[in-house]
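What you see is the complex with one protein chain gone and the rest in place.
Take a look at chain A:
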Amino acid sequence: MEEVDMDPEKASEPENVEVKSRVFTLEDDKDPGVELSGEMSEKRLQEREKISPRRITNLQRHLTTLVTNIQTAADARESMRRKELEEARKMRLELLENDMKSSQEKFEEITRGWSLTKEKVSAQELQEALNNQQLLLTSLLEDKKKVIDELQQELKLGDDHFVKDLKKQAEERDLMLERMEDQIKTLTKAYREELAQTQSVNQRETKDLLTNDTSDWEQRMKKLWDTEQARLAQRRKTVEEYEAKIHSLIFETMDKQTATKIEQNAKLQVLEREHQKTLASIIVVRLNQIKEKHELEVLTSSRVDSLQTEKKNAVAKPNNQPRKTSQSLSKDYKQSVQQYERLQKKLKQIVVADARTFEEMWATVEAEVRQLAERALEIDSLICRQHFGVAWERPPMPLAASSSSFHTERQTHRPARRAVSQLYHTEQSLQRSSQRTTMGVDAETESADVDHASMGGTATQSEGDAELEDGTLTLETVTKVMELLWEEVGFLMEDDPTLLASLEKEEQTAIKLGSLLFSFGIEEEDLPKLAHFLLKYRQQQSEQTERVCDETGESSDQAAAFDPTSDLIHPNHVLPALKSFLNQYMKSRQNSCQSSVVHTEGRGSSEDKAYWESLGNVIPDSKVQLWEEAEKTLTQYIVILTDICALDTETDSLRQQNAELRMLLQQSLNPQVCHVTHQ
């Protein structure tokens, strides 16, 4: 029954001691190791590294061996106990058997005694036998009691032993636990040491590796650095070299370029000069051409005359040869005339364009100037009225006054005005031309001759009838006028006096007039017109001269020279009259281009100059001085005003503050008052 309580953790005493001693030896082994680890000699460490795993495995095996040892010890103890128990049982069984045998013998003796007693008859014997039996029984009982006591004692002993065993086992268990704990401690210690060692070894290794690596790194870096620096220096050198090279190259190329440039410039200049030369030569050639044309024209015109005379001669005595030449010449002439006409057309167009632009310019500039003048006058008026308090009067300026109407006037009365200026101009030119004639200088060009001729023509014609005024011209008057014209102008036409003299007077005049008119370019139908004009001219002349005298005063003596009372046109006036007619005639014929030319010329007159000057001097110098003074005072005044303005804002703000303060004061006063009233 006690086997049930058997504990597997039982262990015997000697076993404990043995294990203990083993543990101690292990600890002894370890201690010097710990000390040595403090010294940290590398050899030792390496050895230890080799040893340590073995030691750990040993320790682990010791752990398991401890358990198995305990188990086997328990088994041994158990078996020993069982053996003891068995022996005890055996002894007990023997003892019990012996006891049983002895008691059996005694029991048999007693039973035998009982049978003996049956044989006994006497009471005394019976009593004796009974006593014997009783004695025997008591002895038997005593024996039995003894055995029971012994057994009980044994039981007690067994109990005690059991309790003792339990105690022992408890003690042993405690001891075992302690030992196991110790072992675990040593194991953990060993593990810790191992860990520390491995850590230190690892650290050292890593340190060594690190130092090695860093040194290696540094060396390599140094190498790299050096090589890089060397390379850098080399590169710098090369850069410098290249820079120098580039500089030199730049200079060289610059020199080369400048040289080539200069050369090219020189070439260009030469070329330009040549070009100009060629241009000049071309111009010269053209001029020559023009000259030749002119000459040709002149020649042709003169040749026509001559040809006409020749024709007449040829009529008288026909000739074949000159006709041919004349035909060719006439062809040439036609061509040249066409050319001339073309040129003139061009000229006219150009002149017209110029005139138009001039007109526009004039108009715009005039308007601008007028506006400016108006503004100046306005400003002046303002200054006068507001700063001097003087009543302003518009300065006496006829031009300024009439300026507003002038423009429109010009628009409407342009033809008249133009005619006036035109006439005026013609007069001047006539004067000049007459002067020229008086000086005795023969006209070089035929046009000049024509002028003179026309002068003479008109002079003769001015002696015409007064009836011409009416516009109804009789043939007589016309002839008269023509005659006068011829007389006056005829001196110009000294072609062939011999040829004329051969003819009759009427014929002579007719021929003369024809040639004259031809030279003038007037057709025969226009003759009455011419006569009419000449007669009219006389009247106009008288009026116009007066007006011109008013304006300029230059031609005052001329005006005196003109006789308004003369019936026919004054011979002296014939020439200008003719001229003017011719002009008018041309104008009517060739549109208004020539007139515009004259008109533009008329613009440069002194009248316009004065007009412009008057516009420019709208404000006189005295006024300008006055203005400057006024400006000075005004600037001062403005400065003062600005100051005032600045101060004004300040005062405003102050006023506002004042108001606010007043409000606050009132507010602060009011509640107090309320309070007071409430109280």
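Heads up, the rule we're going with is that a contact is a pair of C-beta atoms (placed from the backbone, for glycine too) under 8 Å apart; a residue touches a chain by one contact, two chains touch by 3 or more; residues count from 1.
Simple rule for what comes next: contacts and distances are computed from a predicted model.
Of the candidates "Glycine cleavage system H protein", "Dynein regulatory complex subunit 5", "DENN domain-containing protein 10" or "Signal peptidase complex subunit 3", the chain left out of this view carries the UniProt protein name "Dynein regulatory complex subunit 5". The omitted chain makes contact with just one of the residues A:A76, A:L116 or A:L136: A:A76. Residues of chain A in touch with the missing chain: 3-4, 6, 68, 72, 75-76, 78-79.
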